[in-house]
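Structure first, commentary second.
FYI, not all chains are in this one, though none of them got moved.
Chain lettering (A and B) follows the sequence in which the chains are written, and residue indices restart at 1 in each chain.
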């Protein structure tokens, strides 16, 4: 049911963990299944230098979390805002139809983290 | 370790089936020799099934699966007894074959009471009794729960059903072959069996219909099964079910004791080795082979995938409901916290399960749990 790439990211997830004093933090819950994902950002000169994640979710949720962190590192904040759940799913060679909603978690959490960063900047 | 989902076909059962695929291809409803040969085999299987549950052969109707049996029990009763009433009492933790059928019946003029369960998955008999009205035509309560293994007090329910002259159906798909099942002692009127849970093939089942209980068929057509279920018989499957029932009846209690010892070892091992786990289901009134555990902070599917990579099968919620995204309705009914429901994992042992299997799980489980917890935003140990 899962592609090799999904299983690879699931069994060896990249960038698991937290960043202390992160520049931005995003947390989202999945309305359809109740799963949760949290993303931490380190930003320099508008560029995402480091990303870490924590996820309570299914295989697809963990794999998309891992994938989205790889895809976000090195991107500008604007580029990262453009990352869609479909792009993350594609990068994993696709997800089963009933697991497409899981990829929303990853993209949404990333976007929330960027918004959080911008709010902090605005406030600061 | 997922024998509540399905069991392997016993080799001797397959052997018994093969002649009915090779030589004896007659239709048991035909008058000629090819047919008569086969109808004898079907009748022998009927006796074998009947013997396991202390019924008479004429009270056994063959079906294609447990779900069909449950549908027939409910819809066939509602249709047959519609002049008497339209109220059904069931429980919140039944299999979807019962619950979704009830939901359908509610749309068609029935009233259904879903008895709640306590934290251990048990119903309250006083509540059951209080729910009975003049319109009640059926109580449907499963013998053993597929997710938690909790065993309902079938005999006591049967006594209440008798007292109020209400028909009693039990989905015994998980109980048959694991516990002694006696339709007379239990006082049930309808009892459903599924082949693939007891070493027979998928695609065959049976329902016990107490003599005299009027039923309207679910499948109308030819005169098979004394007009209670039309359609050409799955002859080989029926022969297999018969033998599987006979085999299940041999050494039933020793086998159950062996599985219980293994299950208890697994349970103890997990509780000792892994902090923050919760065993779901009744501590003592439980199927001897079933263990349901929630590993806090971990989502069930990710745990299953890790097991899968190590060659261990288990399930989270029931396999039959895996198409849905809802956390298990059984955990919900037991009031299990939603995150713990998500992490509930069922291990169910079967005839092939060994001490080594248990040891292996106890060995691989702690590092998997530790790794997944580290990944979890919910895990306080990470802070």
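Assorted remarks:
As a working rule, a residue touches a chain if its C-beta (ideal position, glycine included) is under 8 Å from a C-beta of that chain, and two chains touch if they have at least 3 such contacts.
Everything numeric in this text was worked out from a predicted model, so none of it was measured.
When all chains in the structure file are tallied, the complex works out to A x1, B x2.
Throughout what follows, only the chains that are shown with their structure count from here on.
In terms of their C-alpha centroids, the spacing between chain A and chain B amounts to 40 Å. By the touch rule above, chain B contacts chain A in their complex via residues 297-299, 301-302, 305-306, 309, 323, 325, 327, 338-339, 342, 374-378, 382. Those residues of chain A that touch chain B in the shared complex are 2, 7, 10-11, 13, 16-18, 27, 32-38, 54-59, 61-62, 98, 101.
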